[in-house]
Structure formats: C-alpha cells, structure tokens
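Can you read through this structure? Questions will come right after.
As you look at this complex, bear in mind that one protein chain is not there, while each of the others sits in place.
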Amino acid sequence: MTIHRGRGFAAINYPIGMNLGGDPSQALVHSNPDGKFMVALSSIDLGQGMKSVTRQIAAETLGIPVEDVYVDTADSDTGPHCMGSFASRGTHRVGNAVIAAATEARAVMMEAAAEELEVNAEDLVTDGKGNIHVKGAPSKSITTAAACNAAQFKQGKTVSGRGIFLVPLSDVDPETGEMTPVTCFAHAAMIVDIDVDDETGEVNVVEMNSCYEVGRALNPRLVEQQLVGGAWMGMSHTLWETTEPYYPDRSHGPVDFNDYVMPGPGDIAPHHISVLERPAPDGPFGGKGPGEMCANPVLPAVTNAVFNAVGVRIDDLPITPEKILRALAAQGGARPQPKW
Amino acid sequence: MIEFRKEYFADERDDTLNEIGKPTQRQDMLGHVTGRSPFFDDHLFDGLLHLKCLRSPHHHARIRSVDTSEAERMPGVRRIIRARDVPHNLNTLLSLMGFGLDDEPMLADKKVAYVGEPVVAVVAESERQAYDAVAKIRVDYDVLPHVLDVEEALKPGAPSVNPTYPANTFTYHEKYDHQKLRFGDVEAALRQADHVVEGRYQMSPIEQAPTETCGAIAAPETNNRYVVYTSTQALFFSLGTAAKILKLSSNRMHFIGGTVGGGFGGKVDSIHEPMAILGCMLTGRPVKFIWNREEEMQVGAPRGAERWYITDGVMNDGRIVARKFTGYFDSGAYTRLSSYAIIKSVGHLPGPYTIPNVSADVYCVFTNRTPATAMRGFGITGVDFAIETHMDKVAHRVKMNPIELRLKNAYLDGDMKAHRRLAKNTALVECCQVVAEKAKWSIGPEYRAMSSLKGGGGERAAIPHTIIDNRGLARPASGLGSYQPPPAPGYTPTPAYTPPSYSPEPLPVRPYEPAQAAPPPAAPSPTTPRPAGNRFSSISGLRRR
Partner (left out) sequence: MTRKPLQFQLNGSGKAIFVEEGQNLLEALRRGVGDLSPKYGCGQGTCGTCTVLIDGEPHLSCLTLAETVENRAIETTAGLAMGPQLHPLQQAFMDGFAAQCGYCTPGMLMAAKALLDRNPSPTREEVVEAISGNICRCTGYEPIIAAILAAAASGGGRRYA
C-alpha cells in the first residue's frame, strides 16, 4: 500500500492539413463604403477559434484595425467552398486563402487611396489604425473609410478580393508508400509526473511539463486554449475514456457521462507550457495548427510514467486501475524504476 | 502557465507584426457568455417535426422483413422512411474525392452489420411520439455470425462484414489488402542489430463526446430549396454528400452552420443532413434529426481502435537502425474515413526520427462494430502512443536516458524521411531540450548542444536501396454460405479531383509590401434582391456569426 511517483517522457511531430493535400479552401473579402470589411467563408468554428484567427489574419493583411473586420461563416450561399475544419488544416489552408483574398482587396483600397491623394500606390502604407499615408510623410494621408467610400461612389472600384489555397493532391506509391503527406509539421515534447497507488491501481497525474512548436502563435491566448484543453483530452484518453472497455468485446459500453468517464475539474493537473515558433514557409505568417497535436504526447508520456513508477508496462489504453492491479499481481508487486 | 520562448528561431520570424501575435479577444466570446451563439438547434421553426431511427440490436443479421404497420398508426406519426425511400442508398464519404467504393447505406436494406445501424426512420410531431412509434416497428432478423477482432477478421473463413469489401479489408491501389511503406532493407538491418525490441500496442475506440450532440434541421425555403442548419464540421462535404444520396442538385440546398459545440472529428460523417432533408422532402415540413447522448456514444462513429506491432533493431549506442510496423485500424462495419487514416499514418512513420530502414504494412479492417471516423489526431494519435511507448522500451533495453535516445535518433533539417521527402522546418530537438531543462531531467552536454539546423542532410538525405515485395494481394471473398453480396452499385463515382497547376509560393514573413494596382473594374451589374416574405427561418433573429 504505497503511492509511487513516476515520470515519463514522449516526443512527437504532427502533420498539418489534410493528408496528401487536395483540400482547398476559398475566402472572399469585401468592404462596405465605410471601410469596414467582411470575410466570407464557409469554414467551421468548432471552438478552436476559426472566426477569430481568420479575422486577425485579415486585419494584418489589410493593414487595418481588427475592429474594422468581421468574419462571416458558415453559409453555403455566401461563403465559398472550404473543405472543412479537421486535420489541423484550418489555420494553414483557410488562413492562406484569407491572406490571398485580403491581399487583393487591399490592393484595390490602396489604388483608390492613391487616386484620391494623387500619388502612386507603391508609395503608400497603412498604419494599422485606419489610415493610409505616404511612406515617410504621415500627414499626407486618407482614412481607409474615405478611400473605400471614394472607390465605391467616385471611382467605381470594388474593394474586394478572392483567394484560394490548395496544396496539390499527392500520389501514393503502392509498393513503397512514397507520398507528400503535408508541407509542414508541428512538434511537441512532454514530461508527465504521476502517482500510482499500488493498492487501488489508481493513477493521479501530478504535473505536466511541455514544449510545443507551433510555427507562429497567431494569437497567444487561442494557442493557450488549445494546448491546455488538448493536453487535458490526452490525459483523458490515456486514463479514462473508451466506448469499449473490454475491446474487442462490446459489452459494458457506456451510454452516458456516468459511464463514459473523463477527468473532471478536480482531477486536472498543473500544466507548464513552453511555446516555440519556427514559422512554416507556407503557413499564414508561418502558422501551423496546434489543435490536434496538443493531446498526442500525453498518452505515451503517461504510459512511460507508469512504468517508471511501478515497473509495469500497460500497452493497452485506457490504463485503468484494473489493468494496473492485474499487471502488478503478475509481476509480484511494484518495482519502481530509477528516476532520471 | 504558459511562456513563449521567443528566442528560439527568432531569426526566422518577424515579431513586429501589427495584429498577428496579439491576444485579441475572440469574435464569438461575447456570444458564448451571453448564451447567444447560434448553434444549429438555436433556431425556432413553426411545425417542426422530429426524426428518430430504429436501430439494429444485432452485430450482424440479415433483414427478413420489416413491419411498420402499427408504427404508422401511432399518434403524431407523419412519415415512415425506409431504405427504398432513399434515392441513392449507398455511399462512402470520400467518393466526393474519388477515393473508395460506395459501401454504406443510409438506411439498412438487406442486412445490418453493427449494433445501432439505422434500419427505419420515423418522423413525428414530437420526439416522444417518434420514439414511441419506433418501438412499434417489428423487424424480423436472421442473426449471422459476427467478428469483432481485427486479426480474426482477416483470417480465411471469417464472417464477411462489408459486401463491398468481402475479405474484410479495404483494397489499396486496386491491388493490395493493405498500404505498404518500404524504405531500405529492414530484415537485413534487424539481423545486424545489437538488440531487437518488440511490442504490441492497443488503443480502444474513443468517443469524440462533444457537449453538443450531432444534428441537423432541414426546412423548406421559399425558392424550392431546402435550408439546413447543421452541426457539421465540413459544410460543403455534408452538402455534397446530401446531394449525392438524395440525387438533389447541390444548389437546391442552403447549408448554414459554422458555430458548433465541439467537433473533434465526430461531426464530419454527414449522417444527419441527408436524413433530415429527406424527411423534409417527404413531409413538406421542417424536420430535426439529432442524436441523443446514448446514440452519440454508441452509434456515433468513434476514433477507431488501432493495434500496432512494432519491431525495432537498435545498436548498443542507441541508434535505431530498423523499424518495422504492422498496423490494424478497426474501421467497424463501413469505410467512412478509415481508408484514408491508414495512408495518413503511413506517411507519418516512423515518427520524427531518422531511421535508415523502415517498413510498414497497415490494414483497414472491417468488423461488426460501429463504424469509426476521424478524431483529434486522426491516424496519428494511436501510432504515436505506440511509437513513444516503444521508444521507452528501447531506451530501457540499451540502458539509455529516454530523452537522449530521442535526440540521438531525432530527424533534422535535410534528412530523408521514410516517405521519401526531405525534412525541413524541424524542431523536435529544441522541444526535447526545453522540456528536459524545465522539468530538470538532465541530459548530456552533447545533447544540450544539438540543433535541428545542424547535422542533417548529407548521407542522411540518401534514399537507400529498398527491398519491395508483392505480399498481400487483395484476396477474393471468403464467402458466407448462401449469403450473396449485392451486385456492384451502378453509380459512377465522381471523377478524381484534378487540381489546377497552382504552386503556392512560400509566404513572406516580412511586413506586407504594396501590390500592383488592380485593373479598372467592369461596370457594376444590377443586383437582384433576395426573395423576402414567408420562409421557415430563424424567428429568434440570431445570426450565424
């Protein structure tokens, strides 16, 4: 009847976007005569922040405050085709499509401003606060609102843009498996500390320390949301969840959240996260999507920690008290391993 | 707590952007905290009907007869939907991309292949009335032998689960019953290794379990179209699937969604939209089809179970010289997306490591259980659990620090990967180093000095001479006594998508440079106002934003 502390490590990478490519997304960006922009998508926000990150990407590309742009999604009548929100493709594919569309819209806006100011468009910059001015001469300026108004009512220009991002579909060799899976990968490493009770078989996650490389943290709060929530889900996969507790036997399959157990607010562990950013050459501002890979390193880190704590290998997820107790009995008791 | 270690790779980034990198508040946060975010069910309809399904209680059974006569007379019932009412009752999700053969009916016709498979749908005035009518439907089943274990399913004589793939495996490239990965000569390298480490890993199915269950509401629009509010993760995927199954022109459907209560991969299967639209087509009224939590758990497709056998050949100094995989994805009774998960996982092997000899045989196996689908980490989570647990065993065998073992074998910029593409933009080394230092897990100085940018390529960029084989040619049907699989469907799958020859340029990380002036626009055309007036639409005034 002892509580054994154990520590486990895991390292992973993760492919960004739908495997083999061939998964396009489109975006449309247009302004009203007030210089307020709308990004029209058919992409889905599941909670990962699709609407928010595309809004920031559009604002950055257009060179305007984020308050001057909204994202409208998802309506198949007004939003152009998008493959969907899965495979960590949203930031990468939709983000790039938004950049392409916003780039085109921006060009028209700058041209309209140039005509109003009677200068060349190449000499103009945006200040990110709603103004367009001559490089080095901030007083020679016009608001984005006035430029868009002039475009609409005086010049007859549409301040709008279209964008599509497609990674061309890759073949797969039947004999060797040669393929181009994706164009960039995210990375992660994780150390998990746990306690194992050798009398009850219960595992308590004590602490998680991680490092995730995400290309570019487009919004640090959204990245944090994904990494914290995803690591929780990884913990849940390893020690709690299954629809078939006696797989491949289907008996005792849970039908509600009483039986489909997941860690609750009293079961969570402190998680210390470090984030690295090595921009993907073809990511939007280098961004890779952190939404899926955040959970993955936790699973093996925990199984390795269990071995470190009590010397048994549970290679069959989820790790349950029953599996630990049976393994300990077969082993003749806990055998804590040397700590690193 | 979270920290951003900006000093890493700083010379590859421009950190002076205007909006990118800011902790800007979410566009939808105010809607979430006021309860106004419009999920698919947050739209009110006058005359809404409810659709519920009768589901198979058997793992595997032939359907002899279906008697809905008593159900039809139950109070509130407006329509019973049978397999024969479905215009195109056989589909596979990836047919939209020309991948795979149609294999799954929307409503079971000749047989059921998993517990929970829908056989009949009832549309009624209330959910209670729909459930009560479902309970009165009588189905006469001939129970058939079933198989639930992936390796049992591959043995000759196993019950044949899926008529389109009678040998219980998806056929890859119209040739093999699995997907291969071959890089170098694994068998020779294993013979020369100092140690051979074997492992077997199993992950059981996992439910996405979003707090919002899957569902859709389909209603007639005024313009001879159907408006569909849906929880899907992939609007056009679902629209395209509905168009195919219902033989409905895609522009007669108006899909609205985009605000979803969690998906995690469980809302891509496009089950609810075609069913709800069909109910609407057959009754002329708005129809809602939503899973209750029990359905979400056991009928909704989970992350498929995965079984992995890994054999590593490792030298005393920790270099892994060979890695061999045999993987089995449990696709359940139908393909859905599992066929594609295998390819994704094969492209991921052997993990973020440069190993000179790698081989894999990965199978998509059909069993008599709930079909599997995508979930967070699709195709990767299971194999990464196997790989990283295996790495720990290897470290233990050669008595090496587990983090140093990762670093010793880590992939670096310029290395050749097993799927024959060069690694770039890598960062595994730095992630390991940061976490070791933070958690005070000491590693040697040569490992602390490593960099993803140094030491890769050169010899490590070579593609080795590779041994290939033609084992595992797709087998003929194993047979099931007198049961005859239905003839191949007459439907011609959509031709494979041929993308235009667009090559994306790497995007600049420096601040935006002004582009060329746009050409003068054509004269604007008169706009046509949208039809106004009476439509079954959201009367709550909530916008999808």
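The chains carry the letters A and B, assigned in the order they are written, with residues numbered from 1 in each.
FYI, contacts are C-beta pairs under 8 Å (C-beta built on N, C-alpha and C of every residue); 3 or more make two chains touch, one makes a residue touch a chain.
Source: prediction; values computed, not measured.
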Chains on display which the left-out chain touches in the complete complex: A, B
Given B:68, B:168 or B:213, the one touching the chain that is not displayed: B:213
Missing-partner contacts on subunit A, residue numbers: 46-49, 221-222, 224-225, 228-233, 256-258, 262, 264-266, 268, 271
Interface residues of subunit B (partner: the chain not displayed): 25-26, 28-39, 41-42, 44, 75, 126, 128, 209-213, 259-262, 264, 290, 292-294, 540, 542
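Throughout what follows, only the chains that are shown with their structure count from here on.
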Centre-of-Cα separation between subunit B and subunit A, whole angstrom: 16
